[in-house]
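The structure follows.
Every protein chain of the complex appears in place save one, which is left out.
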Amino acid sequence: MSTIQKIQAEIIEDFELFDDWMQKYEYLIDLGKELAPIKEKYKTKDNLIKGCQSRVWLHAEHTQGKIIFTADSDAIMTKGIVAILINVLSNQEPKDIATAKLDFINEIGLKEQLSATRANGLVSMIKKMKLYAIAFNN
Amino acid sequence: MSTIQKIQAEIIEDFELFDDWMQKYEYLIDLGKELAPIKEKYKTKDNLIKGCQSRVWLHAEHTQGKIIFTADSDAIMTKGIVAILINVLSNQEPKDIATAKLDFINEIGLKEQLSATRANGLVSMIKKMKLYAIAFNN
Amino acid sequence: MLDINQIRKQFPILSRKVNGHELVYFDNGATTQKPNSVITAESNYYQNENSNVHRGVHFLSGLATDKFEETRITIQNFINAKHSHEIIFTKGTTDSINIVASGYRSLLNKGDEIIISELEHHSNIVPWQMCCEQSGATLKVIPLLDNGTLDITEFGNLLSKNTKLVAISHISNTLGTINPIEKIIKKAKAVGAKVLIDGAQAASHISINMQNLDADFYCFSAHKLYGPTGVGVLYGKEDLLNELPAYQGGGEMIKEVSFKKTTYAGLPHKFEAGTPNIAGVVAFKAAINFITGLGINNIAKYEEGLLQYATEEVLKIEGLKIYGTAKNKSAIISFNIKGLHPYDIGMIVDKMGVAIRTGHHCTQPIMDKFNIPGTARISLAVYNTKDEIDICINAIKKAKMMLS
Partner (left out) sequence: MLDINQIRKQFPILSRKVNGHELVYFDNGATTQKPNSVITAESNYYQNENSNVHRGVHFLSGLATDKFEETRITIQNFINAKHSHEIIFTKGTTDSINIVASGYRSLLNKGDEIIISELEHHSNIVPWQMCCEQSGATLKVIPLLDNGTLDITEFGNLLSKNTKLVAISHISNTLGTINPIEKIIKKAKAVGAKVLIDGAQAASHISINMQNLDADFYCFSAHKLYGPTGVGVLYGKEDLLNELPAYQGGGEMIKEVSFKKTTYAGLPHKFEAGTPNIAGVVAFKAAINFITGLGINNIAKYEEGLLQYATEEVLKIEGLKIYGTAKNKSAIISFNIKGLHPYDIGMIVDKMGVAIRTGHHCTQPIMDKFNIPGTARISLAVYNTKDEIDICINAIKKAKMMLS
C-alpha cells in the first residue's frame, strides 16, 4: 500500500465515525480552521483558482524529491476539503501524486462537493495539483 | 336586411343542406371551378396576395357607385372560398363592404380556413377587399 | 385573501423531501416552481396536440398553431400590449435582450451612448458591452447608492442628446430594489432615447402595463413566472420592432427566399426563426392563468407581508447585514453574516432542506460595489409561508453556530 493510499484509508476510517452530516461538516470546519496558513505572498493571482463562489489559492514547492502543497480558501467548508486534499497529496513524490486515485472522495460522501459543476474550485484544484506533479516529474 | 346580409343568409341556408365535410368540400370545389375567370391582365404582381401555400389574385373596379371584384386562386378549395366571398361582397356599395360583418364564415364551418395562421391568403384577401372599399368610399 | 395552503397543493415539488427535511424553496429569483396546471398543459400538449406550427394544413398543425397563438394573446392581455404581434417568443430574458442589443449594433454609431446601471444582471450588461464594441457606441453606468437604489440625479447628468438607449431592470434580482422605471422612462424619452426594461424579476410579482408604462422594449422569462423553462418574451413597440434588424435567419421568419434576394416576414415571425418551443409556449398560458387567477395585486400584497416578516426576523441574527434596503422593494433579501462566507451558510442550510442561493447572482458589479465575494439570498414566491421563513431563519442560526 502506497503512502497516499494509506492516508486515504485513514481518512475513510475517520469519516466512518460520523453518524450524520452535522458531525461531518463540523469536522470539515475544524479541519479548515486548523489548516496551516499559506504564506501571504503566495496568495497571488497566479495561484488563485476561481470557483464561481469560493476561491482557492494553491502553492506548490518541490523539495527533496517531494512536493509540498500549501493552500487556502475563503470559504471554510471548502478549506476543510482543501485540508484533506493536502493531507493526502502534499509531501509526496511527483509520480505518486500524478498517478494517485482519489477513491476516498466517494467513500466519505464528498463526491457532490467535488463534481465538475460545483461552484467551489476544488475540481480545478485537484487538476492543478496533478499538473504540478507532472511538471515536477519531468 | 341589407343585401350583403341577405346573401349571407342564403349561403348559410345552402350549407345547411350538407351532411358531411365531403359534400361541403365538393360544393366548394364546384364553386371554385365555376368562378368567373379574372382577366389575365389583372393577374399582376400588385394584385397577388401570397399565402404560404396558395395564392390569390384580386382585382377591384369601381363602377356606378359599386365595387366589382374579380379574383382567382391556384388552389381550387381556396378558389371556392374566394367565389363565396365575391358572391357576398362584389357588386356592393363601398360603405356596405367596409362595414360588412362576415358572420356566415363561422356558421358554415369555414372558420379554420379563414384564421390568420392558415396558409391560403384568404384573411389578407378580406382585408384587401375592405381596404378597397374604404379607399373608394373617400 | 389568498389561500396559501390551497396554492401550495398545486405545486407537487413542494411536498418532496430534501436531505430528509421538508423542502423550503427560497430560490425563486433563480427560477420558480411549477403548478400542476403548467405541468399538465405541457404533457397534454405532447399527448394530444403536438405538431409543428404555422405552415401545415392538417388538423394537428392547426390545433398546435391555435394553442401557440392563444398564448400570445394571453401575454398581450397580461401586459396590456397594444398588438399581439408586439409579443415575440424567445428562449428567455437573456435571448430577448440579445435580440435588441444585437439589432442596435447596426442602428448605433460612434458618439451614441447607451445607459445601463450598476445593479444590472449580467444578461443586461454583457449584450450592451458587445453592442458597444461592434457599433462604437459608449456604455454609461448609473451608479448605485449604498441602500441599493439607483442614483437618479446622476442618471439625469448622464442623459444627453447622445443617449440612444437606456436599459434598466425593473427589479434587481440581488437587492430586490424596485427601480423607478416610470420616472426613468419619462426622463429618457425627454431626450429622445429608447428604453428597454429587463422585467425578469418583475413580471411574477407586480403588475406591468405596457400602454401605461410606455417602455419601448420589455423582457421576461416564463420560468420565473411559474412557467416552463426555455420560453421568454420580448415585447417591443410595433414600429421599433419593424425598424430593428432581423436577428436569426431560417424557417418561419422569411417571406421569400431565393439566392438573389431574400425578404423577411412581418411581425412577430421576423424574430421567430426556426421551430419554437411550442410545448413550452402552450404551457406558458397556464402559468399566466395561474397568476391572473390569484390576481397579481393579491400576490404582491401577500409577498410584501412575507418580505416584511422575513426582514424583521432575519435582522435579529447578530452580525447579519442586508444588502438592498430600498423602501420600494420586492421579496428578495440578500445578506451576509459577519465573518462568514455565504457559500458555507448555503451549504449548511441546504442540509436542513432550505434552498437559498449564494454567490454573485450574476451581478458582479454589485459585489464589487459592496466589496464582497457574494451574498446569501432569500427570494420568495406566492407559495412561501411565514413558517418556512421561521425554518429558514433557524437553519441560518444553526449554520452560524456551526461556523463561528
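A, B and C label the chains in the order they appear, each numbered from 1.
The rule we apply is simple: a contact is a pair of C-beta atoms (placed from the backbone, for glycine too) under 8 Å apart; a residue touches a chain by one contact, two chains touch by 3 or more.
Fair warning: this is a prediction, and the values are worked out from it, not measured in the lab.
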If you put the missing chain back into the full complex, which of the shown chains would it touch?
A, B, C
For the chain not shown, which residue from B:Q5, B:Q53 or B:N137 touches it across the whole complex?
B:Q53
Candidate in contact with the missing chain, chosen from C:G92, C:G176 or C:G324:
C:G92
With the full complex in mind, choose from C:L196, C:I278 or C:A310 the residue touching the hidden chain.
C:I278
Which of C:L2, C:A355 or C:M402 sits in contact with the chain that's absent?
C:A355
Tell me which stretches of subunit A touch the chain missing from the display.
50, 52-53, 112, 115-119
Going by the touch rule given at the top, which residues of subunit B touch the chain that is not shown?
21-22, 25-26, 29, 52-55, 74-78, 119-120
It is residues of subunit C that touch the chain not shown, namely 12-13, 16, 18-19, 23, 25, 27, 30-31, 33-34, 38-40, 42-43, 46-52, 55-61, 91-95, 97-98, 101, 121-123, 125-130, 139, 141, 221, 223, 228-231, 246, 248-254, 256-259, 262, 273-280, 343, 346-347, 350, 354-359, 362, 364-365, 368
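To be clear about the criterion, only the chains that are shown with their structure count from here on.
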Quickly list, by label, the chains bordering both subunit A and subunit B.
C
Averaged over CA atoms, how far is the centre of subunit A from the centre of subunit B? Could you give it in whole Å?
78
List the centre-to-centre spacing of subunit B and subunit C in whole Å, with centres computed as mean CA coordinates.
45
Would you give the residues of subunit C that are in contact with at least 2 other chains, written as numbers and ranges?
none
